[in-house]
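Notes follow the structure.
Showing just some of the chains, left in place.
To keep things simple, chains are lettered A, B, C and D as they appear, and every chain counts its residues starting from 1.
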Amino acid sequence: MKFIIINGPNLNMLEDREKDQYGNFSLWDIENILKKEFPKVSVTFYQSNLEGDLVTKIHEANKVYDGLIINPGGYAHTSVAIHDALALCKIPKVEVHLSNISRREDFRQKTLTAKQCNGYISGLKEISYLSGVYSLIKVIENY
Amino acid sequence: MKFIIINGPNLNMLEDREKDQYGNFSLWDIENILKKEFPKVSVTFYQSNLEGDLVTKIHEANKVYDGLIINPGGYAHTSVAIHDALALCKIPKVEVHLSNISRREDFRQKTLTAKQCNGYISGLKEISYLSGVYSLIKVIENY
Amino acid sequence: MKFIIINGPNLNMLEDREKDQYGNFSLWDIENILKKEFPKVSVTFYQSNLEGDLVTKIHEANKVYDGLIINPGGYAHTSVAIHDALALCKIPKVEVHLSNISRREDFRQKTLTAKQCNGYISGLKEISYLSGVYSLIKVIENY
Amino acid sequence: MKFIIINGPNLNMLEDREKDQYGNFSLWDIENILKKEFPKVSVTFYQSNLEGDLVTKIHEANKVYDGLIINPGGYAHTSVAIHDALALCKIPKVEVHLSNISRREDFRQKTLTAKQCNGYISGLKEISYLSGVYSLIKVIENY
């Protein structure tokens, strides 16, 4: 099983963000944790601060991977472009958020992009990623 | 590890609900799936259609279980009482929804009760429960 | 033909409510009026102040009655749980309100629960119930 | 007993509208159904696409009929003029809608004109008219 894990803006600096919201790990730590937890799954990490690059990467994922995990970061709340790219992409998709968006600022409480995923997971810090991969495996095995 | 899995209104009739939103299983099927997937975890299922009974059960859970999973059903969107009960309960908590609330009716798009959980998982049908238990185990092991 | 007539909170005290809004009769008077007007229909009255009990009763009605009339009282405006229970219940359903909700307080002007009924009737006091039974008979005869 | 049944815009084309919302009958079919169901009531049907003509007809009804049924069609949601005409008209009045306005587009969910009727009935297709006449008879007999 090959998964792509697409990460949006500021996640390349994860280790410098508020620890009570985002946890204690860098994005690369999370990559390693995932690889240890799911040794049989091939995970490819991608990160970009550019909304349009995330759109393009989602387009490309459709042809290459079995499943897609996306943490759109701040674009989750406003990006019609990513929403539409996800609608185009027919593989199983799960959105993840490190922080619990239901209890953050008003502008972060709704996710537009999750509308076009199978489901989404929010608030479990690095475990959101673990749970995302776990769920994706289950979704695919069910297919 | 002992978990309680609290289920709100209409989940006792799950097998009769819209399959494209809620999946193909009854609540009791889900209980069995969980037990097979996590044989070492003791899971206790509770279901009530009464908001106040869910409040009381959350109060009681605090003293007896290692973790709590709640699917508040339709009360997720309006219940200050369940929100406040969850705030009182200090064990790890994960909210789960079978359907993807971000793409349903307006009155279902926000969850009030998830503000008082560690995190929440939405849209993966019965896999939301699997992923909830998986996550709770990880949260607790990290403690 | 067997109908269940489910009544929500405060309708057990109907005779004590504002007469210009709710009319001059108790719920039991209405039961008698219905029985006299529709002698061939068996009507069963149920009343509860508990949202969850109304949910449960709707679940049970599905298997036993030919049609359902509901006056959800104050729960009409906010209860996702009753809305979802009605969605589960496949027999013909009509919602009735004694008062004309379109000219009352803002918080009473929309009914959430009526979305899941065939139709609804508001403002005709005890005649709303008569008209509800009359309509349900017509709906069923058409089937 | 003499009733006037006033019908707003597009109801002259009823047989061409969406059948799942409006049912299978033309306005003239409904007229015939009513006459058969209520042979002792004289019903006069009036239809106009013009808001102002509906206002004028309501003015005239006051002097000639025992009761008024109105289906204001699309004007129900915005017409202060019809609202005010109904306020002027002192005979018993019932508003009817073929479709269940509580589950249609946002702009159709509130009725302004029903505020000035005794009550309203929505969603029962042609049975809304039957139930409207039935209710009006009961209202008048009570007087």
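Quick note on the criterion: contacts are C-beta pairs under 8 Å (C-beta built on N, C-alpha and C of every residue); 3 or more make two chains touch, one makes a residue touch a chain.
These numbers come from a predicted model, not from an experiment.
Here 4 copies are displayed; the structure file describes the full homo-oligomeric complex as 12 copies.
The rule we apply is simple: only the chains that are shown with their structure count from here on.
Looking at chain A and chain B, not one chain touches each of them.
Greatest centre-to-centre distance from chain D is found for A, with centres as Cα means. The centroid of the Cα atoms in chain C and the matching centroid in chain D are 22 Å apart.
One inter-chain figure worth recording: chain A and chain C are separated by 46 Å, centre to centre, where each centre is the mean of the chain's CA atoms.
In whole angstrom, the spacing between the mean C-alpha positions of chain A and chain D is 53.
Residues of chain C in contact with two or more other chains: 112. Chain-to-chain contact here is organised linearly: an open path runs through the chains from one end to the other.
Contact between chains, per the stated criterion, is found for A-B, B-C, C-D. Remark: chain A residues 94, 100, 102-103, 109-112, 114-124, 127-128, 130-131, 134-135, 138-139, 142 touch chain B in the complex.
Taken together, the chain B residues at the contact with chain C in this complex read 8-10, 12-13, 16-18, 48-53, 73-75, 77-78, 107-108. Chain C meets chain B in the complex at residues 50-53, 55-56, 59, 78-81, 83-85, 87-88, 112.
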